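Missing here: one protein chain of the complex. Every other protein chain is in place.
Now for chain A:
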Amino acid sequence: MSGRRPATWEQAGDEYDYLFKVVLIGDSGVGKSNLLSRFTRNTFSLDSKSTIGVEFATRTIQVEGKTIKAQIWDTAGQERYRAITSAYYRGAVGALLVYDVTKAATFENVKRWLKELRDHADANTAVMLIGNKTDLAHLRAVAQEGAAAFAEREGLSFIETSALGATNVDTAFETVLTEIYQTVSKKALASDEAASSASSVGEGQSIQVSAGDSGSLTTRCCAF
C-alpha cells in the first residue's frame, strides 16, 4: 500500500505513522530557536541570529510503538511579526509556548500568547508551557512553583528546560507529541465506535480520502 501513496508524502527511508505539526512561540530571545536546534540537531549556539519570519525543522521519535514525525515551525518572537507567524498557528496540533526563567516579563506575556493561540489556533491544540534557560540559576526571576500552578490553572503541560545544558529538551517535545498522539488515538477510537454503530462521525471532521487500491474510504482527519 505504501507504494501507492503520493510520492510527496514521504521520501525513501522516511517512514512514519503520524505527522504532527507543532509551533514554537513566545517572546523574542527566550531561546525558541535553540530549543529547536537542540531537539532536531542536538546543537546549541550562543551567538545565534534573531529569527526573521519563520524557520522549520523536523525530527522523528517513537511513541508507544508508533513512529511520529514532528514538523516544527519556529517563529519570530517580536509582536510585529505576528502578522506573518499567526498564519502558522492554524492547523497546528501542538504549541510549545516558551518563556525565559530569568526574565519575568517573558512569563507575564504568556497570557497574551495564550490569547493569540485562542484567536488563531484550533481549540484542541495541545499547549506546553516551557520555562527555558534553567542553566542561569543565579539569575532566575520566575519561580518554578508559580509557573507550574499557572500552567495547571490554564490546563497546560509544563516543564523547565535548558537548551544550553540539553536538560529536559527531548522530554519537553516528547511530552507534547505523546499528548497529541493520545488525543488523536482516543479520537480515532471514539470515531471507530461511532462509525461501527453506523451513526455519524462525531466532532472530528469526516473527510474522503482515496487510499491506495482500497478506493474511497470515509475516515477521520487527525489534525484536529
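Quick note on the criterion: a contact is a pair of C-beta atoms (placed from the backbone, for glycine too) under 8 Å apart; a residue touches a chain by one contact, two chains touch by 3 or more; residues count from 1.
By definition in this document, contacts and distances are computed from a predicted model.
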Per UniProt record, name of the chain withheld from view ["Proteasome assembly chaperone 2", "Protein kinase domain-containing protein", "UBC core domain-containing protein" or "EVI5-like protein"]: "EVI5-like protein"
Hidden-chain contact residue, picked from the options A:19, A:104, A:148 or A:190: A:19
Those residues of chain A which, in the complete complex, touch the missing chain: 1-2, 5, 7-11, 17-21, 28-29, 47-56, 58, 71, 76, 78, 80-81, 83-84, 87-88, 90-93, 184, 188, 207, 209, 211-212, 214, 217, 219-223
